[in-house]
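Structure, as structure tokens:
Shown here: the complex without one of its protein chains, the others still in place.
Just so it is clear, A and B label the chains in written order, and each chain counts residues from 1 on its own.
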Amino acid sequence: MEIFGKKIPFSVSLLFWCVLWELVGWMGLSSIFPPISKIVVAAMTVFTTEKFIKAMEISLRTFALGMSLALVVGIALGTLMARIKIVREILGMWVNIFVSAPISALVPILMGILGIGEATVVATVFLFAVFIIILDTQVGISMADRSLVEMGKSLGASRYQMFTKILVLSALPEILAGIRLGVIRGVKGVVIGQLLISIIGIGELFEFYSMHFLMEEFWSLVIVVFTFAFVLSESIAFFERRVEYYAGNR
Amino acid sequence: MSVDSVVTLKNIGKIYDTGVEALKGVNFDFPVGKLSTLLGPSGCGKTTLLKIIGGLIDATSGEVWVNGKPITGPGPDRAFVFQDFALLPWATILRNVSFGLELRGVPKEERFEIARKYIREVGLEGFESNFPHQLSGGMRQRVGLARALTVDADIILMDEPFSSVDEQTRRKFQEDMLDLLQNRHKTVIFVTHSIEEAAYMSDLIVLLSARPGAVSQVIRPGIDRSGKCADDIRRDKKYLDVVDTIWRELKVYLC
Partner (left out) sequence: MDAQSNHGRRKGYELLRLAASFAFFFGVWELVGRWPLSAAFPSFSLTFMAFLRMIGDGSFLNAYASTLQPLLIGFTICGIIGVGFGIWMGLSRAMEWFSLPVFVILQAAPMAAVIPLITYTYGVGLTAKVLAVAVLSTPLVVMNSYKGIRNTNPSLIQMCRSFQATKTQVVLKIILPQAAGMIFTGLRMGLAMGFVGVVIAELLITPTGIGDLITYHASVADFPEMFAAVSSIILLAAVTINALERIQRRLFPPELQG
């Protein structure tokens, strides 16, 4: 957008919204939205409490664990599906179903099997993230630049060399895209998993703040989690853009 | 056909937002009813100049006068043929060819009939209900040409129309196009980077210098086409001389 011919960056737009929120808060238009200044103050006090730190610890731990599992299994399965026909034909349909299915419906099942603890959250994060990673890895590897593959063959590359030196790199942009989406889903998984269990982690805190209408604390937590998801996703997007050209001519 | 149906460039300059000066002090008079070619090394701004003439890009300085008046944008007096064809992928060939008339609000039956006539003329009869993705590159460009003809503009601007087309098709295309334009008294301004193409097709060749582009030389091939078949022309001494002259001029910019 331009005013008087000068371009204004998007960050100013966010600033504008913050100011708007502050005003709405002060005017008391809705008790759900306290002014940002109050939220920031609440944040300072809340973030130092032991309860909060413990909640963040649990959340980060389960998230990291679930994501790592999803990455390993996702990329491995995605690769297998791209390279081996039988695997693709048997698993293909199921991956497609679960990629857009409401995985949250599976959480009660996980609770029944793994109990109401961190294990369930890890499993939730895993299930939320893994399917998109499988899908995008599969697409990335199977759509790798044909002419590069031919070139590799003509120079006598072994299957292993073909894979490590050509395919993986050519598929990297697509794989990173899958990881980025997987991370976003993973964060959703950690929140939803904890919400549904509602006695651990930040899910418990969200529930608690909502129930007691502690709006300032609630929004400060929301901002923290949303920022975390956003920063993580943008960092990966940054790398994605750096390696965009690896894909060559698909 | 009006007497002053001509395109005049008055001191055209173009500087991009990035600070690159693409064109500087371009002055030229395009003769009416002739095929003129803009030719020059890569990046000399020939496509930019063509788009300025077409009103699709604004010049930073200078004016383009068409039919005795300065232009303010695209107009019904000029039709553009695009390098990448610019066909609507979801529309049939018939609709694509009639698109210029559609935008003018010409009633359906009328514009379809006009379109059919030109589809026949460019040799695509029978393909009216096909879609662009079903046609080859050469055929798609003919659709683009037919579309430009339907709006009956006196001036046709062609931006490297044959560069996305293979060599054999390209030659046939050149010959067909010359036939098509023969009796229509249209003024054609043509951009190409192929010397042979320029020499073969043009009544007038405008050589542009390297960036910032300006008119460096004007060559009139003066090849007599009457009575000769295409292959003979390509062996005609005058043709070969012109090709040679141009190459010598352009070589300077490559060193």
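Please note the rule applied: a contact is a pair of C-beta atoms (placed from the backbone, for glycine too) under 8 Å apart; a residue touches a chain by one contact, two chains touch by 3 or more.
Computed from a prediction, not measured in an experiment: that's the story for all the values here.
Q: If the hidden chain were put back, which of B:Ala79, B:Met139 or B:Val165 would touch it?
A: B:Ala79
Q: Can you tell me which of A:Val40, A:Ile97 or A:Met151 touches the chain that was removed from the display?
A: Answer from the full complex: A:Ile97 touches the omitted chain.
Q: At which residues does subunit B meet the chain that is not included here?
A: Residues of subunit B in contact with the hidden chain: 54-56, 73-76, 78-80, 82, 84, 86, 88-90, 99-100, 102-104, 131-133, 151.
Q: Since one chain has been left out of the picture, which residues of subunit A touch it in the full complex?
A: Against the missing chain, subunit A presents residues 1-2, 8, 10-11, 13-14, 16-17, 32, 89-94, 96-98, 100-109, 111-113, 184, 187-188, 190-192, 195-196, 198, 206-207, 210-211, 213, 218, 221-222, 225-226, 229-230, 233.
The definition used in the following text is that only the chains that are shown with their structure count from here on.
Q: Per the centroid of Cα atoms for each chain, what is the distance between subunit A and subunit B, given in Å?
A: Using C-alpha averages as centres, the distance is 51 Å.
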